[in-house]
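A single protein chain has been omitted from the complex, and every remaining protein chain is retained in its original position.
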Amino acid sequence: MAIGVVTVKRPPERWSSSQPYFAILKGLGVSIRHFLHNLLLFARGQQDFTVHFPEQRLVQPPAMRGMPVLVQMDNGKERCVACGMCEWACPTNCISIFPAETNDEVERYPEVFDIDMSRCMFCGFCEEACPEEAIVMSRQIEIASYSRRGSLWHKQDLLVPVAELKTRLDHLRRQYEH
Amino acid sequence: MSDLVQKNRVAPNNQRGPAARRADFDDLHTEPMHIQMGPSHPAMHGTVKIELDLEGEEVIDADVQIGYLHRGFEKECETGFLYQNIPYTDRLNYSSPVLNNVGYCLAVEKLFGITTPPRCQFIRVIGGELSRMADHMLALGASAMELAAFTPMLYLLEARELLLDQIDAICGARVTTNFTRIGGTLDLPEGFAAFAVERLDRALRLTADADKLLTDNPIFRERMQGTGRMAGKDLLAWGVTGPVLRAGGVPYDVRRATPYLIYGDLDFDIPIGEHGDNFDRYLVRMEEIRQSCRIVKQCLERLPDGPVNSDDRRVKWPPKRKVFGQMEELIDQFKLVLEGGYPPAGEVYHAVEGANGEVGFYIVSDGSGRAWKMRCRSPSFSNMSPLKHMLIGGQLADVVPTFGMMNMIGGECDR
Partner (left out) sequence: MSTEAPPSDAEKPQLSPLMVKVNARLAPLILEHREFRGDDRIHVARENILAVAGVLRDDPELAFDLLLDVTAIDYYGQPDDFELRREVWDRDHVTMRRLPRRRNLMALPEKGPHPRFAVVYHLISTSHLHRLRIKCRVPEDDPRIASLTPVWPGANWLERETWDLYGIRFEGHPDLRRIYLYDEFEGHPLRKDYGKLDEQPIQAYVGPGAKEPRRPE
């Protein structure tokens, strides 16, 4: 079997390791090295850890799951056909949909489409269940509100033009290709 | 130093029970001090309360009270479809969520009788090991910080960020990962291997710095060596698993005992300790970080091509492209979302090696899309039960390193 067993070794108790001064000096050495390294990066403008949110923002990978939003087609209508799959797949029951019908080409649309953002856990199952690519996880993460009522997002708040969601849609096509 | 340690640590009345200790106080017309440590104490990083009886600085009785984070995971899982429970498992051990995802999905797949394709297994191992490293880093950093060593905590958290970046690139979230699906997983993004190796190396360098600051430090060693000691035999009897058991010298690791996924083909070592005290637990965790790094690098080298989802139509959601265009796949999708896939009736238990020990999922199915009974065997819960016996006889100051090295995660312990 390639999985072996090793016994961890304690570092030997040398005279020097019982002297706090040596430890302090060694610790200072390590932290000064880090300090100089960071200073150098700072001088070059390449600091890689501290991000001054909200002026600076991290570059998020395409896989990022922010809050779920509805895709708005070019004609201003939503792509959703109110089939209710996302409502069913949602583990926390935070979507509520009331369907309605029109005489347009796509006959069904959601008259009400509410997402309770205080319950949503950004799991992405609604997006995965949707047979129309009508609900996708956006990059929006700032969803705080001043009142509880404010965390109930209605259809008008959720609609995002399809052009803005291109990265995510491309990612989705690749991710769920197989 | 060792003389000092011996003098301070081994309490003379160690072997006597609490009742006998209490009797001493009757003569003195005094009583032991009763203090409540937690639930919102800075060193209790899971929410837990420890009621301590002290004689001077020495702990003569302790009672560990948990349950502050009980959220009814099992009840919730009995009312949701099998696939809907995957995000809930993130919230069990929230410092290594991928391991829980993998464990849960493996249990469900065992129930269905599915084997996943090799690429999926590799990706699961990569995600799981990254998560394990992140968990150990948090555990070591937090306990070092509780012992007033603040700098290693910063380095280890920085290293942890580098690992979470990789998990983020795969699944789109750092903590609430939702990494696996039943019968599959999310695929790696393009150019992941180079990205991962660069970040792993940086993370290892940072860990080495923290190692340099801590391992040879006399203050740290004096607080860790010889405290919270428990022999391997007792640890086994108390049901302890994971790094804590291995530090006691028992080489029990689920990856080695009953290999799952591709662990049987990989080349790595299980670190064990000799003394069963806190310092060994620390060293075992440090070594596990390095071993996990080895595993991830091997997996990245040997990563095969191919699908990441199994073809089993009982669980696999059809590809999106076909759902848009074809009737059969659309119906499949509707059935799977609305009914959750029907497993055979039966019961399975599947265990994986979590960051703190054996994470097992026990599923009893009645043949419907929901589990009749879902049980998570959580390592933190079992590991916490002998904590009382590790604390009694020690000093009040030993409570903090012992508790830190047990690495109790509230979400996993209370579920």
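As written, the chains take the letters A and B, and residue 1 is the first residue of each chain.
The rule is short, and it goes like this: a contact is a pair of C-beta atoms (placed from the backbone, for glycine too) under 8 Å apart; a residue touches a chain by one contact, two chains touch by 3 or more.
The shown structure was predicted, so the numbers you read here are calculated from the model rather than taken from an experiment.
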Item checked: Touching residue (missing chain; options B:I219, B:L236 or B:L396) -> B:L236
Notebook entry, point to check: Any idea which of B:F150, B:F324 or B:W372 touches the chain not displayed?
Noted result: B:W372
Next item on the list: Name, in rising order, the residues on chain B that touch the hidden chain in the full complex.
Entry: 34, 51, 63, 65-67, 70, 72, 74-76, 78-80, 110-111, 113, 236-241, 250, 252, 257-258, 338-340, 344-349, 351, 358, 360, 362, 364-370, 372-373, 375, 377, 381-382, 384-386, 414
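As a convention for this text, only the chains that are shown with their structure count from here on.
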Check: Can you list the chain A residues touching chain B in their complex?
Finding: 1-11, 13, 17-20, 23, 26-27, 30-31, 34, 49, 60-65, 85, 88-89, 91, 121-125, 128-129, 131-133, 137, 172-178
Check: Can you name the residues of chain B that touch chain A in the complex?
Finding: 1-2, 80, 83-88, 151, 155, 158, 161, 168-173, 176, 178, 186-187, 189, 209, 212-213, 215-219, 221, 251, 253, 255-256, 259, 263-274, 279-280, 283-284, 286-287, 307-309, 317, 319-321, 323-324, 330, 333-334, 337-338
